[in-house]
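Please find one structure pasted underneath; my questions will follow.
Excluded from the complex is one protein chain; the other protein chains are retained at their positions.
The chains carry the letters A and B, assigned in the order they are written, with residues numbered from 1 in each.
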Amino acid sequence: MSEIQLEIDGKEVKATEGMTVLEAAQSAGIFIPTLCHHEKLEPFGGCRVCIVEVEVNGWTKLVVSCVYPVEENIIVRTRSEKVDRIRKTIIELLMAHAPDSPKLQDLAQEYGADKDRFEKDASFCIHCGLCVRYCTEVAKKNAIGFVGRGINKEISFIPEIAAKECDDCKECFPLCPTSYLQAAFVLTKALFSPPPSSEPASEE
Amino acid sequence: MDNDRIDQIIDKHQGEASSLIQVLLEIQTENHWLPKEALERVGEKLQVPLTRIQHIATFYKAFSLVPKGRHEVHICVGTACHVRGATRILDTVEEATGIKPGETDLDLKFSLETVNCLGCCALGPVVEVDGKVHGKMSPVKTAEVLKIYE
Partner (left out) sequence: MARLNSPEEVENFRQEILSKRDPNMPCISVCVGAGCIASGADEVIEAFKAQIEKEGLSAKVDTKGTGCPGFCERGPVVVIYPEEICYLQVVVEDVPEIVSQTIKENKVVERLLFVDPVTGEKAIHESDISFYKNQERNVLCNNIKIDSKSIDDYLAIGGYSALTKALSQMTDVEVLEEVKKSNLRGRGGAGFPAGRKWEGSRNAPEPIKYVLVNADEGDPGAFMDRALLEGNPHSILEGLILGGYAIGSHEGYFYVRQEYPLAVENINLAIKQAEEYGLLGENILGSGFDFKVFVHQGAGAFVCGESTALMTSLEGRAGEPRPKYIRSNIKGLWNKPTVLNNVETWANVPLIINKGADWFTQIGTESSKGTKIFSLVGKITNTGLVEVPMGMTLKDIIYKIGGGIPNGKKFKAVQTGGPSGGCIPEELLDLEVGFDELTKAGSMMGSGGMIVLDEDTCMVDVARYFINFLTDESCGKCVPCREGLRQMHRILTNITEGKGKEGDIELLEELAETAVEASLCALGKSAPNPFLSTLRYFRDEYEAHIKEKRCPALSCKELISFYIDPAKCKACGICFKKCPAEAIDGGKKKIHIIDQEKCTKCGTCFEVCPSKFGAVTKISGEPVPPPVPEEERMITKKSKEK
């Protein structure tokens, strides 16, 4: 694998072919905020928070660093007026769902985001997909998945599988930025648990 | 729908996971909806997790996870039909059938859906019932067409 030289925030960074800009930045100790990224999971590219400016041959474009492959001699800027403005709007859009999420509140402070900018929504899932992807790729239990599309997209447990697997696992719980996952699990359990037995307990 | 018939459909597509959508389309066309048992059978035979099947069955509008009525009414709300008054046609159908898009009436007679383009744009507004396309509809004509169906 050949070595690739690039510049991130004015710093010379050495990366290997096949790395993403995010990986290269992290290896050089340069911070780029993320929400849907996790080192054990395939890059998702859903939240767009890790967006950065990349200059190639004099042209500047915005790319999502968790999926953009490193290229020789590109100049990356992890902060700029445009990048900050877009990150701010994304955080505000997500806080319409989960204004109390600690992770979102931290980001809101850094980027001057207003949690009340947009009309609130009933669902506090921000669709980072960490739970679904962890269950599919790492735990390999396939107990939770996506349903629907567009503004009607949601996460949903498969009740039979969740009943069997989740109580002993729950590895995805700490990954959820908003606690929606835990709420969904509790609700699924409540709706799909077997009804209480109607027969009297046997006398011993 | 019995498992034998489902297996037949799966075998026709060489039991390949990539044919998942084609298999589900055939089951949907024959059965008019996708019962949970059918999804489980497909998942079992094609070695695909139920979460993926569930995502597909809810992502694509062609599929229904609930039983449909005897007659499927589709109102086209594509741009050309919209501009020619599709909203009023939809209002008429909702009034005549008592249901909204995505619903089926209690007698399981009509199921109503909006569709985003049937390709008959020059004939807008367009209504499709059981696969038969009716063009140049008006609220009055729509009410008349619906009366034909038992």
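Throughout what follows, contacts are C-beta pairs under 8 Å (C-beta built on N, C-alpha and C of every residue); 3 or more make two chains touch, one makes a residue touch a chain.
Computed from a predicted model, the values in this text were never measured in an experiment.
Check each of A:A28, A:I75 or A:L93 against the chain that is not shown and name the one that touches it.
A:L93
Looking at the whole complex, which of B:P67, B:G98 or B:G119 touches the chain that is not displayed?
Of the listed residues, the one touching the omitted chain is B:G119.
For chain B, enumerate the residues touching the unshown chain of the complex.
Contacting residues on chain B, toward the hidden partner: 16-22, 24-25, 48, 52, 55-56, 59-63, 76-84, 88, 91, 115-124, 126, 131-136.
In terms of residues, what is the contact footprint of the unshown chain on chain A?
Within chain A, the residues touching the omitted chain are 45-48, 51, 62-64, 67-69, 82, 85-86, 89-90, 93-94, 96-97, 118-119, 121, 126-127, 129, 146, 148-153.
Here, only the chains that are shown with their structure count from here on.
With centres defined as the mean C-alpha position, give me the chain A-chain B separation in Å.
Distance between chain centres, rounded to whole Å: 34 Å.
Can you tell me which positions in chain A touch chain B when the two form their complex?
Residues 132, 135-136, 142-149, 156, 158, 161.
Please give the residue numbers of chain B that touch chain A in the complex, ascending.
Per the stated touch rule, the residues are 49-52, 54-55, 58-59.
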